[in-house]
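For this view, one protein chain was removed and the others were kept in their places.
Labels for the chains are A, B and C, by order of writing; each one numbers its residues from 1.
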């Protein structure tokens, strides 16, 4: 049985909830796939919205769980769709303070690390399958420069240093929940049920897709 | 027992479904309110997305059902929230053809009618109660110039000509469903359950609110 | 020689300038059109961003100047194009205080006035000519519910009470200037030269167009 680690974040930016944690916690312990040879069990864990501690928490989970797939999930208030991130970049540049009060500007995440890592999830296949399942989704070319990108980069850097061992990793940004959007006039949202269904699709597609499909998912700029 | 008429539209603009009809049909026959003196029964009906026929269909429903409250509901693809419309204007100006192929430009809906009618629903109280219930909502200053505004104007004009008889009327625009947004990259959506819950709130607030509350709901421009 | 009154507003909402005043003042005293029988002189005046006083200022200008055409211009921070307004509605609903500290909510502008007035400018011809001149432009279905709509409604109500006397009136919303947008990350803008050129087009088209053209300019919602 394979193990899929899903991480969500604690609330930040004065929000009472974080949809990423609400969605992944609902999937904790669930089995994906009927074929015993290909099926997997989901383990959901929460990470702090804190530079540094979020990555060390992620690394500890890699050591503890030795997952086959890791999908870190985070809130992207203002986005309309599930955003399958393409790339993590080696910089922290915070517009607001994290939950520990730190606000780094233009600092490097890993001094010896490369400028960026590409997701090793099948991002095009996930986007295609989400849309076919009726879940609004897109490939995103930037995960920003806050704690989400920080954890995404830290995850990919840790996997690269371990030689991956076959573990695939990536990041998915999700919109506000409707009850959050109700306090942010004009903000889009997706319902928790939609997010949970979408993350199940993302996990299943990853488990079933060795090489990503060639479908458009770029941006002109 | 009071009667609340909810209308939704048939699909248009190449969509296979119209969320307005999906939402109101789910409420057909439901009773709102426990107090027999104040409770009401919902009747849901579909209108064609056709200039002229949509208004004559609405007028026939007023004659048949003699409702105490009428809320016409329509799809607003691209909006993020339930939009409680403030005003209907006396013009048709169609960017696309309606379902019968007509595309009027700058024609008057009612030759002898006034330039506009204000909704007689408690639009501020509905917006407040939707947000408190966790449903993204806003007051909207324009219902556009297509069949939605057409029906809204036709409804208010018919009620005005009858001296209202106490019947209150208005219009609510709703976003795409997620499965529609999944085919329109970048488009926001609300889940059907959220829309149904929101319309129940709108009906209940209308039934319980004689005079609207004074809360901000305007736009600078 | 005909007279065209262009009004702009004083700055509001903490801005140091108001592009509407900067643009119209640049046109003060200019003559539009070579044909003496059709040409006109522009008079530019400033209005306060104050409920009530803005309308009484406008009415005083109508009495003083007896203009043939009146185009009130106002700032619409966040819009991308010159917005030719279609309709003024009989309500004040302020999201911020005006320059005198007043913040009316859902109050009627003219107690005995109709719900709305349509612009009597050739809004479709203006939009067409602006685009042909390379100026981004659109027909707008709402002028909001702040002082801009207030003045627009007050203007049209005053003209209606006077039986118009042939005077045509309307409202054009314009975006921020670039130097304002530079302080509002993400905000669109148009250069002052573009705005001035655009207002000249709007005046010339109005002078030369008796009946508006039938071109699409509506919104689905």
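Brief remarks follow.
Operating definition for what follows: a contact is a pair of C-beta atoms (placed from the backbone, for glycine too) under 8 Å apart; a residue touches a chain by one contact, two chains touch by 3 or more.
This structure is a prediction, so every number in the text was calculated from the model and none was measured.
Of the chains displayed, those contacted by the omitted chain across the entire assembly are A, C. Touch with the chain omitted from the figure is made, among C:38, C:162 or C:183, by C:183. Listed here are the subunit C residues that touch the chain not shown: 80-81, 130-138, 178-179, 181-183, 185-191, 193-194. Subunit A meets the missing chain through residues 13, 74-79, 83, 86-87, 89, 91-96, 105-106, 114-118, 124, 141-146, 148-149, 173, 212, 214-221.
Methods note: only the chains that are shown with their structure count from here on.
Contact with both subunit A and subunit B is made by no chain of the assembly. Two copies of one chain, subunit B and subunit C, form a contact in which over half of the residue numbers belong to both partners. Think of subunit A turning onto subunit C: fitted on CA atoms, that turn is 180 degrees, to the nearest 5. Rounded to whole angstrom, the centroid-to-centroid distance between subunit B and subunit C, based on C-alpha atoms, equals 30 Å.
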